[in-house]
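Scroll down for the structure; my scribbles are underneath it.
Left out: one protein chain. Kept in place: all the others.
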Amino acid sequence: MKLDCFVGIDLGSTTTKSIYLDENENIIGRGITNSRSNYDIACQVAKEEAEISSRFTLLERKLEADATLAAIKGTLLPWLTSKYRHANHLTQLNALKLECANEVAKRDDNEFSAVAVPMLDDVFKILEAESQDLFRPNVGARSDFFRDIAASGFLQAVEKLVQNNPKLLDRMIGIFDKAILVVEGKSYANAFSQYIKYATEETVALPQFKSFAGQIREATNYAANVTFNALNTIGTGYGRQRLPFPKEQIRSEILCHGLGAHYMFPKTTTVLDIGGQDTKAIQIDGRGIVTNFQMNDRCAAGCGRYLGYIADEMNMGVHELGPLAQKSTLSVKINSTCTVFAGTELRERLSMGEKREDILAGLHRSMILRAMSLLARSGGIFDEFTFTGGVAKNPAAVAALKKLVEENYGERVLNISPDSIFTGALGAAIFAKRGYLNEMEKINLEAISKKEQKQMDAF
Amino acid sequence: MGIDEIIKKCEHLYNDLDFGYVKAWKEKTGGKAIGYMPVYIPQEIIHAAGALPVGIMGGGSNLEIIKGDAYFQSYICHIPRSTIEMGISGKLDVMDGMIFPAICDVIRNLSGMWQMLFKNKYVKYLDLPQNFDPEIGGAFYRYEIEDILSHVSQITGKKVSPEDLKHSITLYNENRKAIKSLYDLRAEVPHKIPTSEVYLLLRAGNILEVTEHTALMAQYMTEVKKRDIKPQDNIKVAINGAFCEQPPLGLIKALESSGCYIVEDDWVLGVRYIQEPVATNKDPISGLVDAYLTKSVSTASKYEDKKEKGEYLINSVKETGAEGVIFCMPSFCDPALLERPMLAAALTKAGISYTSFKYAENTGQFRTFKEQTGTFADSIKLWGGV
Partner (left out) sequence: MENNKEAVKENSMILQKDMIADHFHNLAQAKENGKKVVYTFVPGNLNELIWAFDMLPVHPEINALQSAMRKKSAAFVLEAEKSGHSEDVCTYVKCDVGMMKRGNIGPTGEKLPEPDLLLLSYTGCFTFMKWFELLKQEYKCPVVMLHVPYQAEGSISGAMVDYVVKQLEEKVIPVMEEISGKKLDYDVLKSYLSASNRAENDLVSVWNSARSKPSPIDAYFGGVYYIGPIFSAFRGLAQCEDYYRTLREEIDERVRLKLGPITPDGAEVKEKYRLVVEGPPNWTSFREFWKMFYDEGAVVVSSTYTKVGGLYDQGFRHSPENPLESMAEYCLGCYTNHNLPSRVDLIEKYIKDFDADGFVINSIKSCNSFSAGQLMMMREIESRTGRAGGFIESDLVDPRYFSAANIKNRLESYFQMIDAKKAGAS
């Protein structure tokens, strides 16, 4: 079966996102990957991830269409998904193992090889065994990215095996670091049929699904055999200039964010996006068209990157900052949102005995104050107000924003979508659809006018 | 009133960004209020026309800027942001007019923004002359004074006679005298007179009706002389560069606690801009013109016509017995920061040590400043200079 679709790609500074849209403007697939140093690969992987996600959407639709399968879909689909991801993971592990071996060979050090080769065998045996438990329904993965999962597993296993030999540990980590780059540089996602076959067989082997084996095989087979026909693709984002696309297929992220936010929340008038590199305040009209926008100036003050510095400074994960800040009972006034000074001010305050949570609450507030001034520059905050970007996931930032908006603009409906990270890619996909339809219309109009011309001529 | 009470009163005026005193004064007297920005305007003409001149020196360190930042790029100083913030949030509604004296392009353009934002209010850009010839710059300045006088008279509905103006000049001469005595006394016994107090007294002068302020100064002088405090091993310093956007009070206190006695400064400079009494024996406007042309301080926003650059600062350092100069300047302040290399060169030539830092009116942390000026003080104590 062939399915027409429209593709949007958002090449961000930290992650690359892709959205597949069907002809009725329904989102059928989402893909996300880290942007890496190679934008081409990032773009390809995000697209493949979105395609896989689309196949699962189609699989789900297929299961829903069959009364018996629909009844067990709730338990069946998670198994298929987990096993599918496991198959993918095992392929990558295998590739990683080969690359590690290559790296060891490159060192041309017999003594090291004699230790490292058997150790790698052991390590990967451990990793393979562990992976069985990682990919099950209801097991929250530590990360969606292979690099993260593999790195922590590898480190743990090697640490055990080297036994107090820091030099050897360093060398093994060096091997991993080199090898993972090669693995990341390749795509292992295009073997959907192979993985889904593995997943299907693993799943139907489970006692609860045995009796539906035939129907399940039929459904997964269908999902594997759909071909996607991308009628148009639009790219956007920080790195959009580096996408291998012609100019007509590139849109500014401002426009894409505006349109994406409009799609998610049709009553949106004002959009705030706080990403890693920049902050944007956007005003849109009733059709999602940008009427005004402001971006932060040169420095990254008040952007997601700022929180990154703070997290490093405090030796915490970025996602831990918000929850800790929410424990604050005393608001500390922070004046500097300058990333350069943030560290100094932070250390100074900590040394003065101020509490971490209070300082963090102050930092979040001052970051949102910067955003407030951009919003004011762009014209203000109107109903409805949609907040997107990575920082929209930070509860302390959201709380500070809510409070400041209410104090200064009165009550506003604040929308935050759990999928807000895909806003730009979604906007791009809609542009892809509109661009395609406009082209078609033009061709049709030309055809009609030619036809009319002919009729006139005939007349 | 004891010192504590006086300072508490001043502190209240300093912190009250809703200008409660001005509101009450207007209600009580039925008069009008005219706000003005740093550095200098001839307040006498406002006073003579029956209005209260109110010095507005930004929003300080407590005002949170929500919308003000939307009007200015990041490379522009802080005072216009907080002033706009106060304007659009209605805190300055109590002013019946605003005067923006020539100081720099930012404040100049702020006058235009005010014209657009507050179309029904009196907005005046006071172009202080940079030519100091009585027939040329003087004639132009007279025109500017008369222009303000006629507008403010129209606002208050009071016709101003030469006698009215002379009376106002006399009151301001007394006020200047009181301030000068306080500054002289501080230079003499700085251990008894903390600058944080002097500063608050001066800031009170931005708000209070002039006679009330003069009386308050006199009271403070009487009380402070009774103080019995032993001098510490501190150095005496002169502060330069803080004539427009003001340092937060916390910063002034930090400087004082770092081992420095401040014996000269240029914050709230407007009230000390004219250094000698304004003549009342001739036509009063001529007296004011002459005072600006010939009796005013040297400062960065005023063209240095005849004197050598730095001469004025070096003299004041010598007169007050200061042992060093602290350049304490707002970030992005064109007048102060462009002046600094010239003053620094003059000080070096005169063998006077200096150190230098930048602040903003809402700077929240003072530790690094304190460390810096503390080191500066130590180096002067140990080696007589850096």
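Should a chain be cited, it is by its letter among A and B, assigned in written order, with residues numbered from 1 in that chain.
Basically, a residue touches a chain if its C-beta (ideal position, glycine included) is under 8 Å from a C-beta of that chain, and two chains touch if they have at least 3 such contacts.
As the structure is a computational prediction, the values presented were derived from the model and not from experiment.
Q: Based on the whole complex, identify which of A:N38, A:T91 or A:N292 touches the chain you can't see.
A: With A:N38, A:T91 or A:N292 as choices, the missing chain is touched by A:N292.
Q: Which residue among B:L52, B:I76 or B:A291 touches the omitted chain?
A: Once the missing chain is taken into account, the touching residue is B:I76.
Q: For the chain that's not shown, point to the residue among B:Q115, B:T170, B:Q219 or B:S286 touching it.
A: That would be B:Q115, which touches the missing chain.
Q: One chain is left out of this view; which of A:R55, A:R305 or A:R377 touches it in the full complex?
A: Of the candidates A:R55, A:R305 or A:R377, A:R377 is in touch with the missing chain.
Q: Where the complex has a chain not shown, which of A:T91, A:N221, A:S252 or A:N408 is the residue touching it?
A: Answering carefully, the residue with contact to the hidden chain is A:S252.
Q: Touching the absent chain: which residues on chain B qualify?
A: On the chain B side, contact with the omitted chain comes from 70-73, 75-76, 80, 102, 104-106, 108-113, 115-117, 124-125, 127, 129-131, 133, 135-137, 139-140, 143, 300-301, 303-305, 309, 331-335, 337-342, 344-345, 358.
Q: In the complete complex, which positions of chain A touch the hidden chain?
A: Counting only chain A, the missing chain is touched by 241, 251-255, 285, 287, 289-295, 297-298, 377, 379.
The definition used in the following text is that only the chains that are shown with their structure count from here on.
Q: Per the centroid of Cα atoms for each chain, what is the distance between chain A and chain B, given in Å?
A: Computed value for the inter-centroid distance: 55 Å.
Q: Under the stated contact criterion, what part of chain A meets chain B in this complex?
A: Chain A reaches chain B through residues 297, 299, 333-336, 344-345, 348-349, 369-370, 372-377, 404, 408.
Q: Which residues of chain B touch chain A in the complex?
A: Against chain A, the touching part of chain B is residues 64-70, 73-74, 360, 362-365, 367-368.
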